[in-house]
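Have a look at the structure that comes next, please.
Note that this complex is displayed minus one protein chain, with the remaining chains in position.
Now for subunit A:
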Amino acid sequence: MQVEVSGSAVISLLVDNESGALARIVELFSGRGYNIQSLTVAPVDEHSQTSRVNIVTTGTQSSIWQVKTQLERLVPVSRVVNLTAEGPYVAREMALVKVVSSGEPRTEALRIAQAFRARAVDTTASSFVFELTGSTDKLDSFIELMRPLGLVEVSRTGVASICRGPQTIQNF
């Protein structure tokens, strides 16, 4: 048997905005042993009837294909697209990063934040809260750099994603 390599994938869904829909999706992942690295959900149409869910998961190609077909079976789910498999896409998340320090580390933190184009959305004499938007990788490296500089707390949104070009999730 050939060994399949694991990778991560971004799956985007359109679901009816009803109670239980999210539970159904999450339970599908936990019940079948698939993993969720990040998950975002918010209504996206003008009447708030449809929500978009973005899930970052890891697995082999065939297990991710399985996840997709299982998700498609859920009644409130109207659309499932594996963006990673379908071509170029944009995936962004936001992080709020709190750094508590003084002296040299504090100036260094501010300097790195500027290099990353992070905004200081809260400033006190001893702390900053930086807001940073970008790819997961960019956020990861920013957080790594902040670690020795007094990083005390991180809050991340998880990934929002969309395919590049004129096409939409509706016409895959």
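The definition used in the following text is that a residue touches a chain if its C-beta (ideal position, glycine included) is under 8 Å from a C-beta of that chain, and two chains touch if they have at least 3 such contacts; residues count from 1.
Everything below uses one rule, namely that contacts and distances are computed from a predicted model.
Asks: There's a gap in the complex where one chain should be. From "Branched-chain amino acid ABC transporter permease", "Acetolactate synthase", "Cytochrome c oxidase subunit 2" or "Glycine betaine/proline transport system ATP-binding protein", what does UniProt name that chain?
Replies: Not shown, but named in UniProt as "Acetolactate synthase".
Asks: Out of A:G59, A:P76, A:G134 or A:G150, point to the residue that touches the absent chain in the complete complex.
Replies: Touches the omitted chain: A:P76.
Asks: Counting contacts across the full complex, list the positions on subunit A that touch the omitted chain.
Replies: On the side of subunit A, residues 1, 16-20, 23-24, 27, 31, 47-49, 62, 65-66, 69-70, 72-73, 75-76, 78 touch the unshown chain.
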